[in-house]
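Here the complex is missing one protein chain, while the rest keep their positions.
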Amino acid sequence: MKNQEGQYFSPQQIPEALEILSKYGKEIKIIAGGSDLLVQYHDRLYEIAGWLDLKNLTELKKIELNSSEVSIGAMITHSQLEKSPQIKNYFPILSRAAAEIGSPQIRNRGTIGGNIVNASPAGDLLSPLIAYEAKLVLLSSDEKNIIPAEQFFTGPKKTILKPNQLLTQIILPLPPQNCYSSWVKVGKRKALAISTIALAMVVKMSEDNQIIQGAKVCLSSIAPTPLEIKEVREEMIGKTFSQVNFTKLAQLVEDKISPIDDIRGTKEYRKEVARRIMIHCLEEIYSCWRDKCLPIN
Amino acid sequence: MSTHKLTIEFIINGQKRKIETTPFTRLLDLIRDDLHLTGTKEGCGKGECGACTIIMNHQLVASCLVLAPQADGAEIITIEGLGEKGKLDPIQEAFIETGAVQCGFCTPGMVLAAKKLLEENPHPNIEEIKRGISGNLCRCTGYKKIIEAINLAAKRLTQQLEEEKGKEKNV
Amino acid sequence: MSKMYVGENIIKVDSKEKVIGKALYPDDLSFEGMLYLKIKRAVHPHAILRKLDISKAEKLPGIVKIITAADIPWVKNFGLIIKDQPVLIGIGQKMRYMGDALAIVIAENKEIASQALRLIEVEVEKLEVISDPIRAIEKDAPPIHNNGNILATHYLEKGNIEKGFAQADLIVDKEYRTSFLDHIPLQVESGLGVFDAKTEVITIWAATQWIHDTQADMAQALGLPKEKIRIIQPAIGGAFGKREDISVHLHLALAAMLTKRPVKLTYTREESMITQSKRHAFIVRAKTGATKTGYLTAWQVEVIGDTGAYASSGPAVVRKGLYHCTGPYNVPNVKGVAYTIYTNNTYAGAMRGFGTTQMAFAYESQMDILAFELGIDPVRFRLQNAYEIGSSTPNQQILNTSVGVKDTIQEAARMANWKEESR
Partner (left out) sequence: MKRFGRGIATIMFGFGYGEGFPDYSVASIEFAEDNKILVRTAAADVGQGVLTVVVQIAAEVLKVSPEVIRIIPGDTHLTKNAGSSSATRQTFFTGNAVKNAAQALLSNIYHYASIEFRSNYAELSVKGGYVFRVDQPNNKISFWELAQKVKEKGEILRAEASFFPRTNKPNPETGRGEKVYVAYTFVTQIAEVEVDTITGNVQVLKIYTAADIGKAINPQNVEGQIEGGAMQGIGMALMEEQVLKDGVTLNANLTDYLIPTAMDMPQFETCLIEKEDSDGPFGAKGIGEPGTIATAPAIANAIFDAIGIRFYDLPITPDKILKALKEQKDKKL
């Protein structure tokens, strides 16, 4: 395929893509799966001056595992994420979140990179990624930045990504052996639903599986960006499960969020349901922990 | 808007096609307006209804959310590509027999979703069928007869496969 | 006598074409040299149009023509029952909801037409937007149409309602509300129009639930004899009441007449939802009396149906809801009143059940509350009040054939293995 007028680029190599970005920057739109972009520009595609299509960048279509981390290429689709044995094994709620996105058609096209860069407050992968302490690799032709995912989002549909930068990889540190997670997405319908609220929780335990060493609770659709309730850490870390008051934690989550009323749910609903799903997630994690501690003979 | 053209090549329903398009054309429009394959429908233009479903590179895809140039080099199947030598695909037969078709507007996309589902999972249970067609809205049937059709087609395809195996053995 | 084909599951005559993708819905058709239309819609739900500047849009290359009300002074209003819907809003006229059409953009392709829409400049004088039917009937509410906001009032009276309530041991008095709904047929409104200069016949390919009625309405709006309008039914992608009203038809006819070229108009989903009819939002106040032994004595209703900006089949919908206010139950004393109200919401018309769907939510909730309060099993309570041959409806129609209501209750209870509960 030939591009005659500089309006459609589909480079084979990342450096080439970065070069195009540094040259055209704001003028062109980066397109991955297109499942958000083409919705946004429905009936007015003519407003777009040009495209940078990432579809030929095979470098971005890999999931790689080493001894300490997993690196996910930005062009990995939700379907691939859902089905990847590594993701299922190490990051089960990321796999589940991917499995519950939209529909088979959307999951086959939509990508993890697109989901992140689009920065929708309801982005399905965002809260699990933050809960798993993901880092993002941002490349431009002159520098490489690796930043924690939670620093990436600045508002609804707003990020720190510069026009000359490309999100290439998502890096997830491998969790310790005793790691438990839970995830709930609440929508008004079972499929093709945009979340009214979603909560991801990851709890890391000590080697002997007794002391909580890490606790991350992250919610989406309740604030302009995905939001970690950092106070949960203080309430949990260093304690055993029996020392943790679930009701109090759930109330804490409810109190710490100030969602808005919109077409998908009222503020009251979101606060109420946040508390209820927090308890649900804690109970789920607790019961997994208990099953592991006390194997039924 | 641009009138700039670019040429793309792909295989659609087994035929190689080379066609001029623009960077601002959706694959759906290319299929319907340029190739006149109007079995692929537009119901919302936003990937929410599944009427424009096609199979691209062995995956179920909403063609309203694909830019035409993104299909360069792809292998595409639309509803017109199903069945062989004037014979319907067993899924199409099953849709007719079970009364799974009412207004028919969702049908092409639904049949393709069923096709893909049965390729990946020849013996789906009801929940798996529901999930497989969860991106395809139907406003007429209440889905029940569509699910029955997919079930029936699954049985027949399995039977067909076994018969073929049996024949091979005999040979 | 045994039958050969009636009662059999003959396969649908049109299903083969549909499963192979060969059934042709309007947007699947095309003609050589065809032009594409887009409609400029209202910019405010209730406002007087002061200025409509199409000059920038007209200059866009590929724009063939833009039709405004000034181009078609001979065209009259249309509508299913009452002709209250303008084809295009002219300067000094009122837009009454967001779906009102201001201009027909005709272009060489869809993209240019869409682009031109955004170049049309509109200035309006805003009026109070009435989105609540309760506000609409207040004395100081601005009238949306000349004759005020109460479009129709209907009454129902059977027996003696006071006597009925006096006989009751229990009276349940509640208010129910239902929302505006969209039919969401999977196929959005679409059609093609061709004007034959020789015969002067305009042919329209567009899905409609009643071609002869659409033909008549188009003919009167365009001031043409009926035989000059030909409507051909393509495959129809669902309807549920939404295709009773005129949608693309008149705009296609005008564009075909004025350009002498084949034309096509397909709505976006958004346009379909904003512009075409809805299920009426109802407010139903229901007061029902029953004896402690579980027999209904009186049923009184007040119905407010929000019909939005135009009548469509609104008065008939709200009236039919009223006439079904007691459900299939014997009630000797019935009284009701129903108001059909104009607001600046998307107009409401026919949708599956035609007013009786909203009403059923009210009467079946009432029945359930009564059964609960009386401590009678809900199945038994329905059975003992249900119609049979000889029963009289709220309209006092005596039922003399095919009254299987009790059978339906018994069969449903049997299938669900419903055991009578002692509450």
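Labels A, B and C are assigned to the chains in the order they are written; within every chain, residues are numbered from 1.
The rule is short, and it goes like this: a contact is a pair of C-beta atoms (placed from the backbone, for glycine too) under 8 Å apart; a residue touches a chain by one contact, two chains touch by 3 or more.
Only a predicted model underlies this, so the values are computations on that prediction, with no experimental measurement involved.
Asker: Going by the stated contact criterion, tell me the shown chains that border the hidden chain.
Answerer: When the entire complex is considered, the left-out chain reaches A, B, C.
Asker: Pick out which of C:Lys40, C:Lys94 or C:Lys278 touches the chain that's been left out of the picture.
Answerer: With C:Lys40, C:Lys94 or C:Lys278 as choices, the missing chain is touched by C:Lys278.
Asker: Have a look at C:Tyr176, C:Phe195 or C:Tyr339 and name the one touching the chain we're not showing.
Answerer: Only one listed residue reaches the unshown chain, and that is C:Tyr176.
Asker: Can you name the residues of chain B that touch the chain not displayed here?
Answerer: Interface residues of chain B facing the absent chain: 43-44, 46, 48-49, 98-99, 101-104, 129-131, 133-134, 136-147.
Asker: What residue numbers in chain A mark contact with the hidden partner chain?
Answerer: Touching the missing chain: residues 39, 184, 186, 188-194, 196, 263-266, 268-269, 272-273, 276-277, 279-280.
Asker: I need the residue numbers on chain C that touch the omitted chain, in ascending order.
Answerer: 3-14, 45-46, 97-98, 129-131, 154-158, 174-182, 184-185, 207-213, 215, 226-227, 229-233, 236-241, 243-244, 269-270, 273-274, 278-279, 316, 319-320, 322-324, 327-328, 336, 343-346, 350, 352-354, 356-357, 360-361, 363-365, 367-369, 372, 378-379, 382, 386-387, 393-399, 401-405, 407-413, 415-416, 418
Note that in this section only the chains that are shown with their structure count from here on.
Asker: Between chain A and chain C, what is the gap in Å from one C-alpha centre to the other?
Answerer: Centre-to-centre distance between chain A and chain C: 43 Å.
Asker: Hey, what residues on chain A touch two or more of the other chains?
Answerer: Answer for chain A, listing residues that touch two or more other chains: 42-43, 45-46.
Asker: What are the residue numbers in chain C that touch two or more other chains?
Answerer: 111, 115, 268
Asker: What residues on chain B touch chain C, complex-wise?
Answerer: 1, 24, 32-33, 36-46, 49, 51, 78-80, 82-83, 88, 92, 95-97, 99, 101-108, 111, 137-140
Asker: Residues of chain C touching chain B in their complex?
Answerer: Spelled out, the residues of chain C in touch with chain B are 9, 11-12, 14-25, 27-28, 30, 111-112, 115, 183-188, 235-240, 268-269.
Asker: Considering the complex alone, what residue numbers of chain C touch chain A?
Answerer: 111, 114-115, 118, 268
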